[in-house]
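Structure, as structure tokens:
In this view, the complex is presented without one of its protein chains, the others remaining in place.
Residue numbering begins at 1 within each chain, and the chains themselves are lettered A and B in the order written.
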Amino acid sequence: MTGSFRTASGGTRIDRSRTLTFTFDGTTYTAHPGDTLASALLAHGVRVVAQGPYTGRPRGVYSTGAEEPNAFVQVESGPGEPMVRATRLEVHDGLRASSLSGRGRLVDAPDTGRYDKVYAHCDVLVIGAGTAGRAAALAAVAAGARVIVADDRPGIGIEASGELTVLPRTTVTGHYDHGYFVAVERRTDHLGDAAPARTARRRLWHVRARRVVLATGALERPVLFPDNDRPGIMLAGAAAAYVRRYGVLPGRRAVVFGAHDGALQAALDLLDAGVEIACVTDVRASTGPLGDRLRERGVTVLEGRAVTGTESGPDGILTDARIGGDIVPCDLLAVSGGWNPDLHLFTQAGGRTRWSAEHAAFIPGAPPRVPIDVVGSARGIPGEAAEHLPEGADGLVFVDLHRDATLAGVRDALQAGMTSNEHVKRYTTIGTGADQGRTSGVPASGALARLLGRAPGEIGTTTQRPPVEPIPFAVLAGRDRGDLLAPARRTPMHGWHEEHGALFEDVGEWKRPRYYPRPGESMDDAVLRECRTARARVAALDASTLGKIDVQGPDAAAFLDRIYTGRISTLAPGRCRYGVMCGTDGMIFDDGVAARLAPGRFHLTTTSGNAARVLDWLEEWLQTEWPELRVRCTSVTDQWAVVALAGPRSRDVLTALAPGLDVAAFPFMATREAEVAGLPARVFRISYSGELAYEINVPSWHGLALWEAVMAAGEPHGIAPYGTETMHVLRAEKGYIVAGQDTDGTVTPHDAGLGWAVKAAGGWVGHRSLHRPDTARADRKRLVGLRPRDPAVVLAEGAQLVAEPPPAEITHPVPMLGHVTSSYRGTVGSFALALLKGGDEREGETLYAVDSGRADAVTVTSPVHYDREGARRDGDG
Amino acid sequence: MLLIPCPWCGDRDEVEFHYGGQAHVAYPSDPDALDDAAWADYVFMRDNPKGWFRERWTHTAGCRRWFNVVRHTVTYEIAGSYRPGDVPPKVAS
Partner (left out) sequence: MTAMAEGSAPRSAVAHLAPDLPDRPGGAVRLREVAFPAQVELRLDDEDATAFGPRAGQFLCCGMPAPGHAAGAGDPYVLWLGPGWYLAVDRPGSAYGLLAGLRDALGADCGGMCGSAVDVSAARTVLELSGPSARAVLAHGCLLDLHPRTFGPGRCAQTVLAQAQVVLHQTGAADYRLLVRTSYADHLVRWLLDAMTEYV
């Protein structure tokens, strides 16, 4: 098949004054602006554009739009893209594409294109800008509404203005709850190399619409017959559209096969366009006035007869249609079985379709429970169509071309006992492809109905779910990638940490320095050095990430007594207390320090990653259970930058920085306001390391100044910055837990060795749970310490504890006694914390920590590995 | 994505809220007076109806207020929202 199939004139969508060049499967072709890859290939007589994914049979262009089941191609030029419909791929200069067999290839190179998202709101979203959609949009605009019109075609015959937003090349892919829509706009693909670099290639629209107008039109469906997949076989309406829109003849000699008037009209259109009509055959007994018009123009019209097969040349391309015993030579077989309203977005939201004999289609039935109007041919195109199912014929009858699934497969599904179309869909894969079964769904339902002897309405259609077409991940990601993937919360000292070589770790959304390696140091080296500095001299930690909540009001103390396991109301102003928070189930979910600043005012600290959750928790109780309590909570996490100063020399450093502060009269678990480094500060004497320690709070904008002053003042004492890894080692050596690491929502304060922090009188929200039979069990897992027998081993966190080393061959379940929650190499050597059944009753026992196929012998110890007497708290004298 | 009517801020997208489960589960006035089963019922047991459900939400990213919503667990329709202590909107059962 050679020579041009482009007509001498005509084509509403193309600009004949300009010529573009593109490449398909290595051959260069010409096209006009406005051409799709499909129309341009048809214009050059290129019939084979793909292969069936399983059969390998050659396939050609079948449709003009989103319903295309065959012509999926790989775009090789530009950023490249798999599985693009040739029927929607606009040709631009330099386009390179290649054929596929139902599966694309992911592009290896990173996609450096720009993708973005926009949130939009409107009174009316009109989907589809055909005649009905445009009319609905203009009427809504005239009524004063804010309107968005989206259509997946490049040209929409409607201009944006005032409150009318027009989105061409935009596919609405999903209809979600409460008028929420997602749409993909293709903004620069059609420009090729001329695309502006700063313009997002595609845009994901999130549209919230008060009302939606579905003007999505109707899609033609085929009639089934044997060997119905050869290149040259095409939907009849599409064949006519290629002539009208692109001035392209999809063939020179056509057989038109239909089951309704639409096929006859397409035959007339093709005839007008200069296509020779070899014959028209209609499965109906009568073709009515349209048939008469065709006969008047000399066309052979067969009634009550069907195409029963096709022939091809060695290249697989259509050469003849068989109609019973007749063999009719043709290079185009245009088929049409009726029109299906495109109701994906109607049913996605919960709308139901119903079979209408008057339309021979599933049309809108019970609407979804959202304001929705269906207009135009999406309501159904009136006109009866005959049902037709080839019986016992030779050759393959393809129901789903995209999936290479056949009528025989449907019969097999019935043989296997399936009668529901949903089951048949899953058994046969019909309708599960990237084309969402637009050309196969209704024929499959029809076939099923016929084979089961039921009405199509009883079978129904399968459930349609978003998205209506595949969306590249890059589009979904938009700009939320790389540095912008998620917020990185920075402390005021972040830049200093970077400049001083800190390696960071993520703690919640925060970036925290993990350790500060010096040249040549491994992580272990650096952490051990930082630990020793803190234990022997003084070290500083950026603790700005601690959650901080200001709680005040006349009932604040009473409120906190109900929230913390311990008693807060007896705290004197200026003093602090460690506090544990549990849920009503009695399980730890956070811990921190409560400081009483004034009789009716407290400053709470929370775990870094838990600040918002704790604030929500406080507000929940205040608002929903105890609105009578006069208490107000304010987040001050970002207000304060915090430097934690730990080590026996920390008092000397603080004295140098705050000459006005009487450090001698500053007891443990107390707080003072002071000028530190000339800055207004609040200092807490609390310790998370067991050493003499202070936490200095200043307004965040002074955080860097404070940090630099601390480092300078500490220099004579050998100060070093330390990171979260050292912080963990220091606290774990003291047996201090991290809520969320050493606890997991199943650990009570007693389990964690914090029974001392629970007031006997109760009165807090989860108190009653500590007296449930389960929480009172003797064999609960409780916090213990572990020492690996081999001091060179650092146990894996999460390692399971068992009583015996696991045998080489495991023949029966091995009872798990607990697991390692924290494990480090610290100043005391290798050690761990663990939750263990029986807890301290097992102290001295040897157990085995099993992880990834290795078992290490461990000795159970107290969780406190360092300074059990608490002598270091006040320094080294 | 749900559009949730905050009684104070108006309609906002679901991402601004946190879910709080079944509404009108009051904290017992005297937990120590409850037997284990009654306490466990309060802590662990919640209704899970197919149909209209009164549930709690908090406008975390907005006014931080807790409130109640009447939502249909099948269609996700929201019949309305109301402040703690207010009367829930009526829905057909």
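The rule we apply is simple: a residue touches a chain if its C-beta (ideal position, glycine included) is under 8 Å from a C-beta of that chain, and two chains touch if they have at least 3 such contacts.
All values reported here derive from a predicted model rather than from experimental measurement.
K.L.:
So one chain is hidden, and I want to know which residue out of A:173, A:287 or A:700 touches that hidden chain in the complete assembly.
P.N.:
A:700
K.L.:
Among the options A:639, A:746, A:827 or A:859, which residue touches the chain absent from this view?
P.N.:
From the options A:639, A:746, A:827 or A:859, the contact with the absent chain belongs to A:639.
K.L.:
Sort through A:20, A:679, A:696 or A:820 and give me the one touching the missing partner chain.
P.N.:
A:679
K.L.:
Just checking the interface: what residues of subunit A touch the absent partner chain?
P.N.:
Residue positions of subunit A that touch the missing chain: 114, 116-121, 146, 198-200, 206, 208, 479, 483-484, 486-492, 494-495, 510, 544-545, 550, 552-554, 600, 630, 632, 634-640, 656-659, 675, 677-679, 699-706, 708-709, 712-713.
K.L.:
Going by the touch rule given at the top, which residues of subunit B touch the chain that is not shown?
P.N.:
So the residues of subunit B touching the unseen chain are 8-10, 12-13, 15-16, 59, 61-65.
We take it that only the chains that are shown with their structure count from here on.
K.L.:
What is the distance in Å between the mean C-alpha positions of subunit A and subunit B?
P.N.:
It comes to 26 Å between the two C-alpha centres.
K.L.:
For subunit A, which residues count as touching subunit B in their complex?
P.N.:
176-180, 208, 350, 369, 584-585, 612, 616, 619-620, 623-625, 627, 762, 765, 767-769, 772-773
K.L.:
Along subunit B, where are the residues that touch subunit A in the complex?
P.N.:
1-3, 13, 18, 20, 26-27, 31-32, 34, 36, 39-40, 42-44, 56, 58, 60, 64-66, 75-78, 84-85
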